[in-house]
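All protein chains but one are shown at their positions in the complex.
For chain A:
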Amino acid sequence: MDTLITGHVWVVGDSVTTDAMYPAFAMKLPVPEAARHIFYELRPGWTDQVQAGDIVVAGRNFGLGSSRPVAALFLELGIAALIAEEFNSLFLRNCINHGLPALTVPGATKAFTDGDTARLDFAEGWAENTRSGTRLDGGALPPLVLDILANGGILPKLAREGYVPAPAAARGH
């Protein structure tokens, strides 16, 4: 599995909640429409600016809140990876299980500003700002987690193991 990702970054702050990313009213909508409401109050219009391959950089306690599958919305927008100084563990698990790489990197919000390019390796556990040359060490993901990511998330893995129909697994994203 290629664990190296490069993309333009968007920087958000501390304690961004799942309600700010997947508001209750969006839960009535199909995923493609729900994805238009990520950061609806925090950064109105952001989903029109973001491009496939971009990376979101966040501060501490990223994803505080619910178990609603926010990762599915990020994937819908084409977000390639998340970096945070600290993740809420439920949120982090949700990302991994949807096949969205998420790397803990202390100091990330100070090292990046909107529009910078980040290179990161989620197996080795580092992120680099290609503009400034700053390289930060983070927590490498454990092998068990890398295996889930290598499978493209948990549903494709279940499909390969015969627990769910294969086309349905793809739809789960």
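FYI, a contact is a pair of C-beta atoms (placed from the backbone, for glycine too) under 8 Å apart; a residue touches a chain by one contact, two chains touch by 3 or more; residues count from 1.
By our rule, contacts and distances are computed from a predicted model.
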Q | UniProt protein name of the chain not shown, from "Acyl-CoA dehydrogenase", "3-isopropylmalate dehydratase", "Thiamine biosynthesis protein ThiS" or "Methylamine utilization MauE" | A | "3-isopropylmalate dehydratase"
Q.
Among A:Thr6, A:Thr47 or A:Asn61, which one touches the chain that has been omitted from the display?
A. A:Asn61
Q. Can you name the residues of chain A that touch the chain not displayed here?
A. 15, 17-20, 23-25, 27-28, 31, 41, 60-61, 64-69, 71-72, 86-90, 93-94, 97-98, 142, 144, 153-155, 157-158, 161-165, 168-169, 171-172
